[in-house]
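Note sheet for the following structure.
Here the complex is missing one protein chain, while the rest keep their positions.
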């Protein structure tokens, strides 16, 4: 496959391994641009990290790694169009809000830190407001008296990650992609083609995009970037009143409110392998933190506790780009807690790189080469 | 119906309203002695207070009301034979343990109080041991360092309340009782007979035993004793190791360990009407307390949260005996948190009273007349 | 209380017993018109029949009792404004659709009957279409080949009953009503005032509206209309694709599709008292019927099985109006499977009657007097 910039690609065949939010977005983007796509996931669509996602879209909060913020902001800017396109191609509605976020401070130190963040956001041209105790409760009346200050970022949002992933996979299929549940065992990457060994046979393609999150695939000759699965428990409760209209972000938990008055309370961050069971400690700490932020949540009813595994790379940054040693193998993994937010940008970067050989500057930070 | 002591009763027809642990035990006792019994419960068997019962049999802990202790001790003494009989009549096994209880102290004040209790139990001839920190962990190694003293009562036990209630209802039926799900709306009690109005018609009997717990029935001419439903939430977890072999009783929760390594963590005490939903506050407080007593429970997996309503009378004592104004109406209600423990004694007292007109001295304390 | 037509009522105090869809709607209507309202439900809001409601608004299907159709049509005509008002007063969103219904025929006999219905609807001026096999699948492509004909009624709709009930209770409170969880034990109705005995004391009011559904209250001197609780099991599944955009009504089940691609599959009709457990038979029959109508539902994931009890009167009609013998007692019960559909009309009829003494002609059919 000739990937020089400007070359038009025809009849290119690409395998995408992993049908979470990232793999499904990549498959949709590739199929929409004319590639023949196989989307492979032995578990089905959206049943990995996506399962524990609360769907927060908040680059000015969540980009823990400062370097990641720029990419996250770019990705958020793509979101309205991304949602429009996937709803159109799939015919499926996706619950999506851009009502902002409110990050709360529970003590003086946190308040000072929030004030500082507000200042630097303003300097950077990001609209935000720093509110005192009364101000915080004026905009979100259910917040507890423990909240002594708050930072509101109106451009933030939240989206139903499960609905979005389902819709992306459906949209990819509407554009001709094939979805398969064969388990991928290993990848042998060559110069211009790659072979995937699956539980049901081998697949030859011009290129392979690995988007399998925590579920690493042995890829040879070089190993894939190391990933640690980080378990997230997420409690789904049903409130009888409006808890908030924005994402509420606190030190020990966050709250994501939906149209039907359900709220996601998230999320644990646990390095325990792939054990997918809920735990007494996980649940009680989330509930304690949630009731501390919004006392009326104490009356809410517990519907479900969900569990997912987020893929964490060594430096907590994603790895996006072609393998250092196998030109036919591309990675889009390690999105850790930012997969939903970074999905539109990742899909666009990967499509440009795989189909046009165009390595956009955003890739520098997240290049697989940095692990070598 | 002639209820003079010594009179043999033949062909007596009795309606028992309520098929929880108390009503089912009463129905079984009456049917076993030859009465024709209708057991009425619109909800089915064991779906009221019994649902939230952890099945603790511990008169030296639970008899909060000191006066109740004597009755509770009598009832516990009947338990081995009670279980033997119900298993035999029903053919159903019931998980039942007499492995003792360990009541723990988390601070000096509690320890002093436990030591005092130990002393008074010993004086009263009750076998028990007061243990220090090391002693407590020697017998129950999973206890946390927060436990600084413990009182062990070897004669205590625990039983699967749901299994026991099902078996009692089955045993009653094996002895000829009929089970019906008609809803009982009102009772009109006369001198020698009573009429029950149900959703499907009226039932005439020689006597009615009201064992409907929190679900009071309008009974005329005199009102029934007032009952408040007290919600209990009970968390059912699955541990991966042995948490305890005895019932563990702490200030803010108790733990009841079963053969399959599941543990009941109980229980909230909430005056919220009949709202049967679980709540964030209820669950988190129980889990917090449990993890404080046994840290390894933090790793346990949450299976289920159950909810039941215990019937609380004004003085927190049960009401057992014939109505002050309606000789054909008998009450066996208000067992609050002691229904499972008091079931064998209650059944025996009620059967003697209803069938033989014999008012045993134990009834003095719990007589309906005290409400007049 | 003077209820002559035209009289302005001031300071009237009314107790509404039961906070299901009907009681909450009545309480909202009364409070909105200025009455002082106590809304009493020991279980909390929406936890009776409402729990099993699929929220279907389809008078031309569901009005099994032909006489009821006229009332149902009137009520449906009020629905847009009803939803607007409750959302405004409560500030809570309610998922509500008017996308129509499709009633399907699985054999020739059913098809003939549908054709006949279509004809009579058209005669009555109701917009509808009778479709053959291809036509049915053109508008609802997921329908199975077993469907050989269909009747579409575009004016029908569906609403999230739980959201609506919560919002009505919140709207009533926003208008000054007080919500209490005291259990109501009995009602003594007089000429101009009534006394309610509750678990926590007595309440005196100018009037009592009994909207307690299957949970009958002993009311004296005259008994309340007899109600049988009819259990409904309702399976909540999550589909991965669009199952339908309309309510689908078949012989053995119906399907109600929501915005998030979940579907309610309902409902059993069981006379088993108040046993609130799900059963193997209930669930399997609903799932069999659903997979027969829409084969792709076979792949859907089971989220939950809900259970509720609908109040059925002897003639299956609701009972709305004042007690034949107690002028201060009003009934709004027995809505059976039509409570959600009839709520707006019932609320309006009751408010006119209680506050203005105005007995509208619609009441003739459903008068309590017919039970005497």
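As written, the chains take the letters A, B and C, and residue 1 is the first residue of each chain.
We adopt the following convention: a residue touches a chain if its C-beta (ideal position, glycine included) is under 8 Å from a C-beta of that chain, and two chains touch if they have at least 3 such contacts.
Keep in mind it's a predicted model, so treat the numbers as computed, not measured.
From the options A:88, A:199 or A:372, the residue with contact to the chain not on display is A:199.
Listed residues C:194, C:287 or C:320: the one in touch with the omitted chain is C:287.
Against the chain not shown here, chain C presents residues 237, 277-281, 283-284, 287-288, 290-291, 297-302, 305. For chain B, the residues touching the absent chain in the complete assembly are 45, 91-93, 95, 160, 163, 166, 170, 240-242, 259-261.
Residue positions on chain A in contact with the hidden chain: 41-44, 47, 181-183, 185-186, 197, 199-200, 214, 216-218, 220, 223-224, 226-229, 272-277, in rising order.
By definition in this document, only the chains that are shown with their structure count from here on.
With centres taken as mean CA coordinates, the chain nearest to the overall protein centre is C.
Of all residue numbers used at the contact between chain A and chain C, over half are used by both chains, marking a mostly same-residue interface. Chain pair with the most C-beta contact pairs: B-C. With centres defined as mean CA coordinates, chain C is found 38 Å away from chain B.
The distance from the centre of chain A to the centre of chain B, each centre being the mean of the chain's C-alpha atoms, comes to 51 Å.
Taking each chain's centre as the average of its CA atoms, chain A and chain C sit 41 Å apart.
Among the residues of chain B, those touching two or more other chains are numbered 277.
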